[in-house]
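Removed: one protein chain of the complex. Kept in place: all other protein chains.
Chain naming follows the written order as A, B and C, and within any one chain the residues start at number 1.
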């Protein structure tokens, strides 16, 4: 993919991120996890996927991936609106697993999916995004080991954004690098400049190609920075300095990409992003609360009798 | 420690191991996990501990460590006799945590203990023994990462005995080496010949020294072999070849050490071992079942009222 | 009619499930080459190949997490966790992922996963090899939980669990693995969530599951000698629970004793007792008695028989309910 296209996607992600924060401040969203600063890591990697056969496993801060994968953004942001935990987008059609709030939790799912794809010989590969903090979780280790033993087509994409809430990478990742862990599993590991969208894109494409060709899993660690707070209820002033934030703001992946593009491309992207933001904003504000009955839906393929009884009692208490 | 002394300890472990298997066959022990072949790894490492300040965290196959640490062996084997899950030895006095049957479970305990020792500045170090299979567990990863972040005085001693029940190392440990994982945590890692008792001893002493001197944790991977079955109810013929077993039997750590020792030392050790075996055997056979009341003991420091009620009901049902 | 032990019946059910549906996958620690520590998967790797029946590294959380991903890719995973007590490391994946993905994905990602879990005590095993986790699992929305009490039940319920579109925790009573029964393995099954009366009686109902069912049958035999006719109800589905079946039985007998191996407090016996009381309050002649394990860690072999509900303790429970007089 060309830089201009990646730029457009990054800019959309940035503008929607800003809009989500604004909506939160206006009281329309109960909470939000800003991804400002991580656009290159997310867009660059997600844009490398082949959506006809690959599948992606996000965490809770992967708006940029959703943008690059063409996921219904109103459906994606519905999670933050408090409408439905997993979002309202169709995970199967969009090739993006439901929004997942357990740090490290979805990582083994990518491994299982990759095994399934390998058994079916589809040529598909899985990618999973997780943070530097997530790398401490047992599940991430178990997943890398399984993937290494079975040589599965999966890319472990770590967005090392410097912080896990208030804990900096150096107090989180012993040894300092998640990519360096790969060698211990006999698999490829690569650190990339996470604010260089082309470099991320290239590294991810390479890893996906290797996966497809039976070359096994890869760990990619994209070194980037969460410019905003951990969430809209976080206060980074309690744990990091303005200077640090400033230094990273200067490495802004979007400004950096813009410098390499013609002014009209940049301007055109801005217009495009504004259009998308308007649509998404309108869509979000138009989004209605799910009907109360849905509390009882989807728990099983068919509701159990006990659940139907509970639903009936709930209904009666409403009518009373 | 001298080879002759290590030899004596290894031989005691071997002979008691054999005795335990014999007792199991005679129906005196419900089950047992033989450690034959791993004497050098266990004795060599355990003998490097300073029992005035260090502490050790075993799994379920560490008889050799118990022997080397001078633990009450009747109390140790009481676990296998079905008398008490954690054994009857005093874990505080003997510096050996209670027998633990969760693969990987005690590893973070060593990390916590090491932090406690560091906070108290005792100069003590922790060691934990675990298997190649255990290295796949999330807990082991989390522990190494914690130990690396805090630079704690702890030695992660992996006995790579080739098998986790029926799964060989190459289908278990992606990349093939547990020691190689250490680099990913920025800590020392070292593979040793696990059948060379002096080499194991030396490597462990070095690691413990480094730990004491603020040099942080070490992963030691002792390459050895479980010559016997996984447990007395296992049948290795289902998953490995006699040739493989034969090849490793030739590398027997005890025969190997014996070759470097004067014949009288070897003979004297054999007599000593026979004496210990007799004592342990007599002790085991004399061991009585714990009184039924103990079912209700030790659950809390002081029994709760509910528990006392249950104990009373249990007593009444006995008397009825 | 052919005779099968529970272990053989389960093996056969797995074999037939693999034959009938080529999306079924069996995996776990030592289930492949070894055929499982209880030999429940014996011979299946040879039959269906290393792709469909395979060993995993030693990590329960990843086993369940992998099952989730396989289900998303359209497979029907039948993982095994080697022993009850080692499902704790996988609880996060089971509760936060397996049980919820169908819900989280608004029905687009079914989780037809059957977790085979050798369960309960009674075999003088090491620590963590004798645990009863049904109360934990039954509390989790999105899971189904079942435990067979006999070889024929084992065959039918395992086929049913695997065919079910929802995640099922299949608790195998390991002390019954070697118990035999003659039956024809057909796939005729009762609906999910139904219990069965394994002995009729009118003086009180004994409610049990897993290995406690046969013990309750022994109790009923003994009681019959004294003229006390006990109904024995094999609850089998521990989620969803057959409230109607419980109510039907207890409104006849008007007295009930629930028996389980798990510790008393917050055990599934409390749920069973409460359901019975909610439905049969006016008919009950005595509070539902609970005869269960004690509120202590599952003990070492020597004390196991003191811990498990014994015939005597169950009989005492029966006697208490029969002699109960309102205070």
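Heads up, the rule we're going with is that a contact is a pair of C-beta atoms (placed from the backbone, for glycine too) under 8 Å apart; a residue touches a chain by one contact, two chains touch by 3 or more.
Because the structure is a prediction, the values reported are computed rather than measured.
Asker: Sort by label and list the shown chains the missing chain touches.
Answerer: Answer for the hidden chain's contacts among shown chains: A, B, C.
Asker: Which residue among B:242, B:267, B:285 or B:306 touches the omitted chain?
Answerer: Considering all chains, including the one not shown, the answer is B:306.
Asker: Taking the full complex into account, find the residue in C:88, C:177 or C:209 that is in contact with the omitted chain.
Answerer: Only one of C:88, C:177 or C:209 touches the chain omitted from view, namely C:88.
Asker: Using the document's definition of touch, tell me which of C:9, C:53, C:125 or C:138 contacts the absent chain.
Answerer: Hidden-chain contact among the options goes to C:138.
Asker: Residues on subunit C that touch the omitted chain in the whole complex?
Answerer: 61, 85, 88-89, 91-92, 95-96, 99-100, 103-104, 127-128, 135-136, 138-142, 239, 241, 262-263, 265-271, 273-274, 277-278, 281-284, 286-288, 290, 294-297, 324, 326-327
Asker: Mind pulling the subunit A residues that touch the left-out chain?
Answerer: Subunit A touches the chain not shown through residues 30-31, 60, 79, 81-86, 101-104, 133-134, 136-139, 164-167, 171-174, 233-234, 238-239, 289-290, 292, 294-296, 299, 304, 306-307, 310-311, 314, 317, 320.
Asker: Which residue numbers on subunit B touch the omitted chain?
Answerer: 55, 84-86, 88, 90-92, 97-100, 102, 105-117, 119-120, 126, 138-139, 142-143, 145-146, 149, 297-302, 304-306
The rule is short, and it goes like this: only the chains that are shown with their structure count from here on.
Asker: Would you identify the shape of the chain contact graph, picking one of line, ring, star, complete or other?
Answerer: Here the contact pattern is complete, since every chain touches every other one.
Asker: Measure off the straight-line distance from the CA centroid of subunit A to the CA centroid of subunit B, and report it in whole Å.
Answerer: 43
Asker: Go ahead and note the Å separation of the Cα centroids belonging to subunit B and subunit C.
Answerer: 34
Asker: By the touch rule stated above, which residues of subunit C touch at least two different other chains?
Answerer: Subunit C, residues with two or more chain partners: 57, 59, 61-62, 89.
Asker: On subunit A, where are the residues touching two or more other chains?
Answerer: Residues 138-139, 142, 145-146, 149 of subunit A touch two or more partner chains.
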